[in-house]
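Notes follow once the structure below has been shown.
With one protein chain withheld, the remaining protein chains of the complex are depicted in position.
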Amino acid sequence: MSAPPTTVPPKVAPGTAESFKLEGELPMVDKPAVPFVEIETVRAQEFIPAAKEALSALIAEQGQNKVIRPAFNWAGRNSLFPLHWGLACCAIEFASAFSARWDSERFGIVPRSSPRQCDLMIVNGTVTWKVAHKLITLYEQMPEPKWVIAMGNCATGGGPFRTAYSVVPGVDKLVPVDVYIAGCPPRPEAMIDGILRLEELIRARKE
Amino acid sequence: MQSEDLAKALAPVLGDRVLGVEPFAKTAGRVRFRADAALDVFHAVKETLGFHHLSMVGGIDWVTHREVFYVAWSDALRQYILLSTDIPAEAPHIESATPVWPAANWHERETWELVDITFDHHPDLRHLLLPDGYTFHPLLRSFKLHEPEELEVKKRSV
Partner (left out) sequence: MWINMGPQHPMTHGLWNLRVKIDGEVILDCDPEMGYLHRGIEKISEDRHYNEVVTLMDRTCYVAGLAWEHLYILAAEDALHIVPPERAEYIRTMCEEFQRIGSHLMWYSAFVQDIGLMTPFLYGMRDRDLVLDLFQSYSGARMTYEYMRVGGVRNDMPPGFTDHARRALDWLSDRFVEYDRLCLGSDIFRKRCDGLGVLKANDCVATGVTGPMLRSAGMKRDLRRDRPYSVYAQLEFDVAVADAADVTARYLVRMEEMRQSIRIIRQVLDWLDRHPGPVLADRLPRWLGAPYAPVGKEEYVLKRNYPKGVGLSSIEEPHGEAQAYVVNEGGEHPYRVKFRSPVFANISAARHYLIGYRVADIPPIMGSVDVCVGEVDR
């Protein structure tokens, strides 16, 4: 298959039968039949200036801090997506909080399995030195802005295992913590209350 | 089966490789054996007496020496048996039970890293619970626990 044109859009419309050559290799093997970059560039060239214009008009009209940031803040604090992982005992109460009895989802709290979709890390259990660098990796993979809740005594300060040789005495030695929830383990109500406190913190940031 | 029956059953097979059989709480008995004859004892206990299920391997640090114990279960007798042997604290090692009971694999890895007892001819003797590269053995009596040191707390920069 010949190399796709680099500057002009291809003559063959993408997605039609002609765009796929059945003999020989499939079009997607080495490089896309239609250069994605090109399409994106064309679209972006049309879209970005228009969007910029509209946004700057809006900001000039109402002021950045009054429109964008409150809207972003409101949306962010009401849809906190915690990372779905279970460290220890508190993870069971974490799971209970999403059951029918407590139903955390009515507060917009939906656990996600990928750190890239999360903005809240709930450290629900004992952190050991073996898992410490993996916890930091997960934290770094989360997009900004992000928050951390230390759930339970172990995550707060080591709990009953603080003297053990393998336990990190508090997750705040590894990542910055915004809210600490006491309890061993905290009840699901306490966990939901902790998240609501975090929402207040986010609201107070005013950005 | 009582400990006397156990001693009678083991004597013709193992002879002086068994140092003694004593009654032990709610089990068939506790068999003390010579550490250098470990594999023979395991074979005899499994094949002759029918203790097919190995449930636990553990080690105890008695400071002067170390003890390795094995708990096995027989479905026919519906009883446990406890095998134990003493090994010196300097260069403690014993033959691995994995050829006889494959279930011993992880138990021996755990005992090796926590109590520092080397199992010879173990197929896969590496760290199980502690991270790779740890050199200390926490379940030794010389290893003391202490309150955690003061570490720096990470603060959010913004």
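Letters A and B mark the chains as written, and numbering starts fresh at 1 in each.
Please note the rule applied: a contact is a pair of C-beta atoms (placed from the backbone, for glycine too) under 8 Å apart; a residue touches a chain by one contact, two chains touch by 3 or more.
All values reported here derive from a predicted model rather than from experimental measurement.
S.K.: Of the residues listed, A:E93, A:D119 or A:E199, which one is in contact with the missing chain?
M.R.: Final answer for the missing-chain contact: A:E93.
S.K.: With respect to the chain omitted from the figure, which of A:N73, A:S104 or A:T126 is a touching residue?
M.R.: From the options A:N73, A:S104 or A:T126, the contact with the absent chain belongs to A:T126.
S.K.: Of the residues listed, B:L49, B:I87 or B:L130, which one is in contact with the missing chain?
M.R.: Spelled out, the listed residue whose C-beta touches the missing chain is B:L130.
S.K.: Can you list, in ascending order, the chain A residues touching the missing chain?
M.R.: Residues of chain A in contact with the hidden chain: 83-89, 91-93, 95-96, 99-101, 113, 115, 125-126, 128, 130-131, 134, 138, 160-161, 163-167, 184-185, 187.
S.K.: Even though one chain is hidden, which residues of chain B still touch it in the full complex?
M.R.: So the residues of chain B touching the missing chain come out as 24-27, 52-56, 58, 60-61, 69, 71, 73, 75, 78-80, 82, 101-103, 105-107, 114, 127-131, 138-139, 143, 145.
Convention: only the chains that are shown with their structure count from here on.
S.K.: Name, in rising order, each residue of chain B that touches chain A in their complex.
M.R.: Chain B reaches chain A through residues 130-131, 136, 138, 143, 145-148, 151-157.
S.K.: Looking at the complex, which residues from chain A come into contact with chain B?
M.R.: Contacts found on chain A: 129-130, 158, 162-166, 169-170, 172-178.
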